[in-house]
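Written below as structure tokens is the structure these notes are about.
With one protein chain removed, the remaining protein chains of the complex are shown where they sit.
Labels run A, B and C following the written order; every chain starts at residue 1.
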Amino acid sequence: MTNTQVTLVQIDNYGPWTVTPEPRREVDLQTLQSRLYADLSQLIGNREGYVFFTRFDNMIAVTNGLDREAHALVQESVANRYPVTVSLGVATDPSPATALGDATDLLQAAGSAQDEDRTQILGGGFLAEEDRTDGDVQIAHFDVIDATGKYTDRLNAFDSFIHIEQGYAELMRHMRRAHDSLSFFVGGDNVIAVCPELDRAAYRDAIDHVAGEVGVDLQVGVGQARTAQDAGMGAKHALETCRHDGTDVEFASRR
Amino acid sequence: MTNTQVTLVQIDNYGPWTVTPEPRREVDLQTLQSRLYADLSQLIGNREGYVFFTRFDNMIAVTNGLDREAHALVQESVANRYPVTVSLGVATDPSPATALGDATDLLQAAGSAQDEDRTQILGGGFLAEEDRTDGDVQIAHFDVIDATGKYTDRLNAFDSFIHIEQGYAELMRHMRRAHDSLSFFVGGDNVIAVCPELDRAAYRDAIDHVAGEVGVDLQVGVGQARTAQDAGMGAKHALETCRHDGTDVEFASRR
Amino acid sequence: MTNTQVTLVQIDNYGPWTVTPEPRREVDLQTLQSRLYADLSQLIGNREGYVFFTRFDNMIAVTNGLDREAHALVQESVANRYPVTVSLGVATDPSPATALGDATDLLQAAGSAQDEDRTQILGGGFLAEEDRTDGDVQIAHFDVIDATGKYTDRLNAFDSFIHIEQGYAELMRHMRRAHDSLSFFVGGDNVIAVCPELDRAAYRDAIDHVAGEVGVDLQVGVGQARTAQDAGMGAKHALETCRHDGTDVEFASRR
Partner (left out) sequence: MTNTQVTLVQIDNYGPWTVTPEPRREVDLQTLQSRLYADLSQLIGNREGYVFFTRFDNMIAVTNGLDREAHALVQESVANRYPVTVSLGVATDPSPATALGDATDLLQAAGSAQDEDRTQILGGGFLAEEDRTDGDVQIAHFDVIDATGKYTDRLNAFDSFIHIEQGYAELMRHMRRAHDSLSFFVGGDNVIAVCPELDRAAYRDAIDHVAGEVGVDLQVGVGQARTAQDAGMGAKHALETCRHDGTDVEFASRR
């Protein structure tokens, strides 16, 4: 059974900051956001976690293996190097969606995302080292079958993007509603989903749903492990098998 | 009338690179992509352009004011500092969608995005200095009315994201199909659209369409100027007027 | 004759910030400093200027071609993305040392580097566009002859560094005292000096002085142009000639 530790990273009072005393230059906001995300990727990713940019002002991470101290260090490191601070809510549950719900509740209970006095919250429940297992995290890595041949090399770049985006939008909603999973666009034609322990039929259902609704053909590799990094790397290798063998759902052997 | 110079930035042969000789760690790919985007933001943004991350392996920029030499410098700077290179296709048209189509054609004609011999293409038509006018670029900056109160502070962070994402997906398709415009999610609840010379009725139509289809309420500020930076800053100020006055469409006075 | 525009970049009240409320982690300070320097390199370097890290809290730049507006943008960009701000003093003179002296005076007159109320000063004299010439900046690029064979591949890495450092220390003092020049270590075994219009004899004197005092053998390429970027690139090519031909002082043809 999975047991996913999810962290919600929320920039404190960010909306007001972006327009105070007057609107800041978009180039600087874009640079700030994407660098902050890159830094969190390094800070969390190099401890075996995964972080997704999501809305940039609210980022979602899978943090099995990162304890309170590691989270405190992430928070301090951001405060020492950026003009903004972040709050972190953490929760663990077999369902990633439930875990994120609990993590969100924690921050909301502490105050509004736009409350200037609610800064640098760090709270929640960390998965104890002795409760961790080799199957705590299931990660699915989807991509679009022959996206380059069908879209990138044929359509105008925005229309290619519309197709990719539409596939993602449909998948994210379906995986959330039908399978309690959190799906994130990660660039190119790739989507990474954080899932409870789903079986082959669930993934086939998701692929069929997206093909039926918006005509975008997906394939998926699935991995399960103690950490997001290991589960995700398993998923990538399984996806390579799809590409090589022309199959649409592949599970990595447990690592 | 607008005359938008659009640049398609495409990472050369990126898909194969990410899995050669075997899949690279996701943390490194995410860091690479977001830093490359941040660097392009600085390189292009500090020359008065705008660049959008789009799919990260294909980024779209508004580059009025950047000539061939400036593009060559961007290309060289990336090659000097990253393990990947980029190709740049450039075109200008009153319709941003048409310009992007022409820019895409240029790269496609030179070879596939996954052709390892097609690297560092730089081509296309640059808007001559003497043909530039103060109305060449129209930028619209949308956001969701009270997103914090309605979503961020109330729903779980992923469900908030689904609402924002759904609003964006609907808007991007409608603006593309009905108004020849290119719309990009830029973080938080913000979408920036690059438009031909649209009037108030067109923006009201877009807002009504999104509210009707997916129930997400938008407001928009619009600016028009010689460069993306000036048009975009005008749009931001106009959007502040929406927020202050409770209106839903505001145009900046020409800068 | 040269006419070098020099900018002193000083982080405002940085010392106190690094230990308030208690000492900040060194890793974060090092990351902040080196990223800030990298960003200034991009902001100034992509406008044809050069910036040197010097003490990191006080950086020195050659900014011919960057007007007040460009400086204001650099200052704003830093403030939007870092937890610290910078002050900028600017001055122009045939002697780089005199220019830097004037630039320093400007900031000192405005208050102490550790005065918390003296922030974001921007002042000084910018070289007017009509007064610029193709010989305004002379740049000399020194390196150590066969540093790899003599030091890096033979000595322990710190002892190699001591030799390089000793060569640099001697050169910087001599060039400052004898030739009104500002010399900066830029990594490896490279030193870049910003000079008034010096001739071959002056450079030979400097090389002889360093060899005599500390036994480190240097070679140098010299370029002169309208901007630091062009002068510096000329110097690099001239240094390649030294390496190829075994000469010790080479001047680039004017660009």
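One rule holds in what follows: contacts are C-beta pairs under 8 Å (C-beta built on N, C-alpha and C of every residue); 3 or more make two chains touch, one makes a residue touch a chain.
Since the structure is predicted, the reported quantities are computational estimates derived from the model, not experimental observations.
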{"item": "Omitted-chain contact residue, chosen from A:12, A:26, A:39 or A:250", "value": "A:39"}
{"item": "Interface with the unshown chain - residue positions in chain B", "value": "24-25, 27-29, 31-32, 35, 76-77, 79-83"}
{"item": "Interface with the undisplayed chain - residues on chain C", "value": "8, 10, 14-15, 18-19, 22-23, 25-31, 33-35, 37-38, 41-42, 44-46, 50-51, 53-58, 60, 97, 100-101, 103-105, 108, 112-114, 148, 152-162, 164-166, 169, 172-173, 176, 182, 186-189, 192, 229, 232-233, 236-237, 239-240"}
{"item": "On chain A, residues whose C-beta touches the chain left out of the figure", "value": "39, 42-43, 46, 73, 77"}
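The working rule: only the chains that are shown with their structure count from here on.
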{"item": "Interface residue overlap between copies chain A and chain C, same or different (over half shared)", "value": "same"}
{"item": "Distance from chain C to chain B - Cα centre to Cα centre, in angstrom", "value": "36"}
{"item": "Separation of chain A from chain B, taking each centre as the mean of its C-alpha atoms, in whole Å", "value": "22"}
{"item": "For chain A, residues contacting two or more additional chains", "value": "25, 27-29, 31, 35"}
